[in-house]
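Every protein chain of the complex appears in place save one, which is left out.
Up next is chain A:
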């Protein structure tokens, strides 16, 4: 029983990581139709931001809290810059965005190598996040890792914040208008180019937040983005492109599936089985889990 509960929580926590890395991508890929291969490197930028901040702020707890908004701004700025320099010229050519942003991702990796060195680095987690909470007593207690709880909280907060922004704010309404009908939005007086850049800023900023979260579970390195970007694309494609709801559900379903399969087989076999499952699912529903006629996020 404890094992089942423990594995369920592990699945949810893997899902939370998946959700965080896919969330920003669902805005830039799903809403704006840009295949941004450099999204993983924005995650990396967020992780390195945490590392840099920890060098100047001695308290690991404070540096982590400072890193969240700063990483959002750093990665968001990188995203807005990329949009302004390259992507705005390519909105009608999604396949070209793939090539161009892939080139950018290689450049960013090399840049990270030049600045921080090729070997991976680590950050210290605050003491409060290295322990665990015992939920069920007895001989066989169920323990829940604090860093995983923190990441889960972070993912939920990010989803709620993004959802509310899109649903309730004037900016959110403008983003939805541009996504649904760019020309009509333009003639209605909305500056579509500003909206594009803002959406890109938010999506990339969320990648930065994901990067901060990833420093709590593993090492930071120039290629860490490429390790997670595939998972992020999988979550979005399976969830239904542009569907926030689909992204959330699929992230958790894949997380739990992965952890259950890992437990009953091995890590490598579980990865293969999940991929086979995804391929089979997409044969059945090529459009993903959720599709609406309008491509709105909410």
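The rule is short, and it goes like this: a residue touches a chain if its C-beta (ideal position, glycine included) is under 8 Å from a C-beta of that chain, and two chains touch if they have at least 3 such contacts; residues count from 1.
Just so we're on the same page, contacts and distances are computed from a predicted model.
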item	value
Per UniProt, the name of the complex member that is left out, chosen from "Rubredoxin", "Intracellular sulfur oxidation protein DsrJ", "Recombinase-like domain-containing protein" or "Urea ABC transporter substrate-binding protein"	"Urea ABC transporter substrate-binding protein"
Contact residue for the chain not shown (choose from A:120, A:157, A:181 or A:194)	A:120
Option touching the unshown chain, where A:50, A:63 or A:146 are the choices	A:146
Interface residues of chain A (partner: the chain not displayed)	2-3, 6-7, 10, 13-14, 89-90, 93, 113, 118-122, 124-125, 130-132, 134, 143, 145-148, 214, 216-219, 221-223, 227, 259, 262-263, 266-268, 271
